[in-house]
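All protein chains but one are shown at their positions in the complex.
Order of writing sets the labels: A, B, C, D and E. Residues in every chain begin at 1.
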Amino acid sequence: MTFDHADEHLDDQMIMIQANIDDMNPEHCTYVMDLLFEQGANDVIWIPIIMKKGRPGLQLQVLTDHALLEKLETIIFRETTTLGLRYFATTVHRLARAFVKVQTQWGEMTVKTGYHAGELVQYAPEFKECEQVAKLQQIPLKQVYDEVRLQFTLIHVPSDT
Amino acid sequence: MTFDHADEHLDDQMIMIQANIDDMNPEHCTYVMDLLFEQGANDVIWIPIIMKKGRPGLQLQVLTDHALLEKLETIIFRETTTLGLRYFATTVHRLARAFVKVQTQWGEMTVKTGYHAGELVQYAPEFKECEQVAKLQQIPLKQVYDEVRLQFTLIHVPSDT
Amino acid sequence: MTFDHADEHLDDQMIMIQANIDDMNPEHCTYVMDLLFEQGANDVIWIPIIMKKGRPGLQLQVLTDHALLEKLETIIFRETTTLGLRYFATTVHRLARAFVKVQTQWGEMTVKTGYHAGELVQYAPEFKECEQVAKLQQIPLKQVYDEVRLQFTLIHVPSDT
Amino acid sequence: MTFDHADEHLDDQMIMIQANIDDMNPEHCTYVMDLLFEQGANDVIWIPIIMKKGRPGLQLQVLTDHALLEKLETIIFRETTTLGLRYFATTVHRLARAFVKVQTQWGEMTVKTGYHAGELVQYAPEFKECEQVAKLQQIPLKQVYDEVRLQFTLIHVPSDT
Amino acid sequence: MTFDHADEHLDDQMIMIQANIDDMNPEHCTYVMDLLFEQGANDVIWIPIIMKKGRPGLQLQVLTDHALLEKLETIIFRETTTLGLRYFATTVHRLARAFVKVQTQWGEMTVKTGYHAGELVQYAPEFKECEQVAKLQQIPLKQVYDEVRLQFTLIHVPSDT
Partner (left out) sequence: MTFDHADEHLDDQMIMIQANIDDMNPEHCTYVMDLLFEQGANDVIWIPIIMKKGRPGLQLQVLTDHALLEKLETIIFRETTTLGLRYFATTVHRLARAFVKVQTQWGEMTVKTGYHAGELVQYAPEFKECEQVAKLQQIPLKQVYDEVRLQFTLIHVPSDT
C-alpha cells in the first residue's frame, strides 16, 4: 500500500482562481486545462455560464497553492483572452489516500482509496488502467471497471458493515 | 383583440436545423441569433454541450419553415465556423394567439394570450413594455409585470375556474 | 425473472415533443415532469438553453407514443407557458428487460437487467430499494448500491468474460 | 403573521463547501442533496461542469454555518466519491421573512414574504400547498399559484406604488 | 493609445455576491444583469444549476467593489425573487489595458489590448464597432473581426516572437 497523502489533512493556504471568458475559441479549453495541470494546478474546471448581453461564456476555476499563484496567473493571461481574474482564499480538506493493488483476470490492477477519520470511504479503480485493458481485451470499459471494484470489495470491504 | 394567429394550427412543413460548434468566438453568438431572427427564423437557441476531446461547445438550433431553409443555411455557414449542419423535418403546433389591452396605473398595456382548444391557457405581459415602464418609473420590473397580469386576471380570468 | 419487455424491439411510431420556454417559474418544472410521466410519457427531460436576447431558458423534451400525443400536448399547454411546441417522428430501440432478485444482507433486493441481442449488457440495482435500505440502516447509499451489484455479479456475470 | 427570521440580518460565520465530482453515479445526486438538507445545510446545489480530460462532472455547493461543517463534510465523504473538498468563509445576508395567510377559493393558503430595509420585496405562494390544490382540483398549477399571488396582492400590495 | 487602467494592479477590496434562484421568470434575467452593470457592477453572470428537489435554477454572480455592495444588494432583492444572498471577499487582478486605433478598409477601428508584466498578452477588436460595420457592409461579422485583428497584428505584434 503506497500512501499518496499519508494523512488526512487540511491545507488552509490554498487559492481558488476564477475568470469569466466570452471571447475565446473553446477549442483551446482542454489545452489550457492540461497546461495548468502540468504546471501544478490542483484542480481545473470549466463551467458553462451566461455573460454580458446574454452571451454564452465559460468560467475557468483553478485551485492552487499560494506558491504557484503567480505562475498560473501568467499562464491564464497568456493562454486565454481574459483581461482580469479574481481569486479567493480557501481551505482544502484532503482525505488520506492510498493506492492498493488487486489481482484480476487481467493481472494486477490498482485501486485508489480514500480514508476519512480512519474509515475507508472511497475506492475507485485507476481509470487509465481500466481503459487500457478494455481496449486490449475488446470488452466494455464498465465491465473492467466493475470487475476491479469487485475484486477490491471481496478482499477489502467487510461484508457486514 | 388582435389575433396574431387567428387559429390554433399545425404546420407540418417545418425544419429544425442543428450545428455543433467548438471553434467560434462565443461573443458572436447573440449577433448570429439576432440575424437569424431578422431573416425569418421562428426560433433560435444555443445549448452548452461537450464535444470531441471534451471541448466545451455550443449547439445551434434554428426552427424555420421550408421556404427559408437555404437562406438561413447560408447565414449559418457565413457567420459561424461550422463545416456542416443537419436538419430534421418537424411539425409545429401553434396556439391561437391574441394581444389584449389592459388598463393599468401606467396607461394601457398589452398582454399576449394563447388559446388551446378554445380555452385560455397562456397570458403574459409584453416584456418590452414592462421593461420601459420599470425604467421610467424606477420601480422593480417584477412589480410592473405582476400588476399587468393582475389587471388582466381581474377582467379576463373567471375567478371560479 | 419477470420480463418487463419480453423482447428487445423497435418501436417506430414514437414522437419526440420539444418546447423552448423562457418565461416560466422553474420551481414548477419537476411538477410538470411528474405529471407527464404519470400520464404516460416515456421520457421527460429539461435542458438548460440560451434563448432570444440571451435569456436563460429551458428546453422540454417529451418522448411519447403517438396515441398519447394530444393528451400530453394539452398538459404542456396548460401547465407551462409555451405558445407553441414542435414534434418529431422517432424510432425507439428498447432492450429486453428483466427484474432479477438477489439475496443481500438486507434481504432480497431487485436488479433491473437489459439484454441486447441476447447478451446481458445492463444491470442496475433498483434505486428506490437501495435508498430505503440506506436510510433504514444509516449507511451510505453507494455502499448499498455496490453490495447489490456485487451479489448480482457473483451469481449472474461469468467471471472469465 | 409568523416571522421565520424576525429581522433582516447578516451572518458572517457561514461556510461554502465545494467538491468537483466526475466519477459518481448521478442517480445518487438528489439523495445526497436531501440528506444534506435534512442534516441542516442551508443550501445545496449541483452545477454541471467540465473536468480533467474534458469529462462532464458536477460541482456540489453546500452552504452551512460553521458548527455543522464537520458533520456535513463527513456526509459528503461517505455519500459521494470525492477525495477532497474545499471551503470558503462567507457572509450571508438574509431578509426578514414572514408567512402570511390569504383566503382563496380553495381555503386559506400561505404566502412567504421577504422584507428588505422594512420594504416588502418578495412574496411567493408556498409551493407545496399549491401543488396539493392543483392535484386535488385537477387544475393547472400555474393557475393556483397565480390566484394565491393575486389574493395576496389585492390585500397586501398598495396599488399606487 | 488611451489607457483605461494605466497599470496592471491588484484590488483586494472586492466582493463576489452569489444568489441561487429557482422561482423567478428567467425572461427577467438580462434586465437584472443590465441594471447591475449600469449601477456599477464589475461583472455579472448567470449559471444554470440544479437546486432543491431537482429544480433547474440559476446562480447569479456579481463582482463589485465594497463601496457598492449595499446598493447592488438592494437591486438584487428588489429585482429578483431571492430571500437571501451571500458574499465572499476576493482579490481582483486586472491587466493594464489600452485602446489602440488601427486603420482598416472601413476606416479607423479600435482594438482593446491587455498587458501582463509589460508584455502584450491580449488584443481584441471592439465588438460593437465590428457589429456596426458588419451590418452596414452586409458582410460576415467574423470577417470584420478577423480583418481588424489582422491589421493590428501586422503593425503591433512582432512576427518573430
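The definition used in the following text is that a residue touches a chain if its C-beta (ideal position, glycine included) is under 8 Å from a C-beta of that chain, and two chains touch if they have at least 3 such contacts.
In this text the structure is predicted, and so the values were computed from the model without any measurement.
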Touch list for the missing chain, restricted to displayed chains, reads A, B, C, D, E
Out of C:Leu72, C:Leu95 or C:Val111, which touches the unshown chain? C:Leu95
Missing-chain contact among A:His9, A:Lys71, A:Lys101 or A:Lys142 belongs to A:Lys142
Given the contact definition stated above, which residue among B:Ile47, B:Leu95, B:Met109 or B:Leu150 touches the chain not shown here? B:Ile47
Note that chain A touches the chain not displayed via residues 24-25, 27-28, 31-32, 48, 78-79, 81, 127, 131, 134, 140-142, 145
Contacts of chain D with the missing chain: which residues? 22-27, 29-30, 46, 48, 53-58
Using the touch rule from the top, list residues of chain B that touch the missing partner. 20, 23, 47-54, 57, 59, 73-74, 77-78, 81-89
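Methods note: only the chains that are shown with their structure count from here on.
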Chains shared as neighbours by chain C and chain D? A, B, E
State which chains count as neighbours of chain B and simultaneously of chain C. A, D, E
With over half of the numbers shared counting as same, classify the chain B/chain D interface as same or different. same
Could you name the chain whose Cα mean is nearest to the mean of all protein Cα atoms here? D
Can you check which chain pair, C-E or A-E, has more C-beta pairs in contact? A-E
Chain separated most widely from chain C, comparing mean CA positions: E
Quick one: which chain's Cα centre is the longest way from chain A's? B
Return the distance between the CA-based centres of chain A and chain B, expressed in whole Å. 40
For the pair chain B and chain E, the C-alpha centroid-to-centroid distance in angstrom is 26
Per the C-alpha centroid definition, the whole-Å distance linking chain A and chain D comes out as 29
For chain A, jot down the residues that touch at least 2 other chains. 23, 29-30, 46-48, 50, 53-57, 88-89, 121
